[in-house]
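The complex appears here without one of its protein chains, the remainder shown in place.
Naming follows writing order (A and B), and every chain is counted from residue 1.
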Amino acid sequence: MNKTTKGLFLFLSILLFVFLGQLGYLFATQSVTQEAKEKKQLFVSLTSLPDLAIATEADYIRHRSMSDYFSLFKEGPFLREYFVSSYLYAPSTQYFTARSYEK
Amino acid sequence: MIELKNLSKSYAISKEQTSEALRGIDLKIEEGELVILKGPSGSGKSTILSLIAALSKPTSGDVLVDGKNISKLSDDFAALYRGKNIGFVFQKYNLLANLSVAQNITLPLIPLNPPLHELEAELESVMQMFHIEHKKDVMVSKLSGGEQQRVAIARACINDPKIILADEPTANLDKTLSLHFIEILKELKALNKTIIVATHDPLFFGLDFVDREIEIADGALV
Partner (left out) sequence: MRNRINFYLLEYALHSLWRQKSKTLFIGLVLTLLIFLLSALFFIASSIKHELAQSVDALPEITVQKLQGGKHTNIPSSAVDTILSIHGVEDAIARVWGYYYFQKAGVPFVLVGVDPFEEQYKKSLQKIVDNYEISSQEQMLVGRGVYEIFKEHHYEESFNFIKSDGSLYTLPIAGVFTETIELESNDMIILSKQSAREIFAMDADMATDIVVKVANPEEIAMVASKIQLAFPDARIITKEALQISYANIIDYKSGVFLSLFIVSLFTFFMIIYDKLSGLSTQERREIGILKALGWKVELILKEKFYEAALLSFVSYLVGVSVALFYVYILHAPLLRNIFEGYSVLRSSFHLPFVLDFQTLALLFFLSIPLYVAASIIPSWRVATQEADEVMR
């Protein structure tokens, strides 16, 4: 092993250190603590509303699972495109299975 | 020590056409012999060297080195054979231009993975032998033609081969440097190496320390 190889190993270990160090740091500081989890659950049980406040531009995509198809056109006779968020997934597969359960 | 038996080699030019580079060569070269293969370019000299070095396989016939048939060796064993027995000085030296002198010379030792001090000792000794130790860390691309050739020879000798093959070694050199190469040949001969030089340079003809001059024309011995 000479200088170049030593340099390489030094470089690699620095990289690895940064990588693992960052993982460790984030794990220690940014993970959800039990306390935060309880707070979140407390709030959600208070509102019993499901979705996260990430896409908030239109109400029918805010709590998308609570919206009906008509809401899509309430801003006008056109379908306003909110790009990925206005994509509509079939409301629920369980919804249909619940119905078929009757038979 | 080297024996060529009814050696033929043809290259495919297209699907139908083949060109015959060698036709039925029989030749025996003893250990420690210095042989000059002479003949015009395209006569098949280089092909003989390449077959002896197991760089390519003959179409028919055998190459025996120390009684072993090397023309039938698999790729890996051919590499092993070359690494142990052959030092090849190529026509264009075939140095890796962006590596330093030391790096180029030690290339044949890398497969053996010797301890660093051994590697350095061998490097020092060949560099001294061929007078290039002052250029140790210079990029090969920055060397003159003569220096490049010395690097090529040093590289050919670092694994202490029994056989040294040189293909048109003076093709790119002026007269002074060519004469210098002949001096080096003499030194190598003194080390009891088997040496085969393929050349059409008249400087090599009629030298007193050369054991044999073999003329080749059109793929056959003359």
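Observations on the structure shown:
Definition applied: a contact is a pair of C-beta atoms (placed from the backbone, for glycine too) under 8 Å apart; a residue touches a chain by one contact, two chains touch by 3 or more.
The structure displayed is predicted, hence computed values, not measured ones.
Where chain A meets the chain that is not shown, the touching residues are 1-2, 4-5, 8, 12, 15-16, 18-19, 22-23, 26-27, 29-32, 35-59, 61-71, 82-87, 89, 91-95, 97-99, 101-102.
Take chain B: the residues that touch the chain left off the picture are 50, 53, 55-57, 75-76, 79-80, 82-84, 86, 88, 90, 94, 96, 98-99, 103, 106-111, 113, 119, 155, 159.
Everything below uses one rule, namely that only the chains that are shown with their structure count from here on.
Distance from the chain A centre to the chain B centre is 67 Å, each centre being the mean of its Cα atoms.
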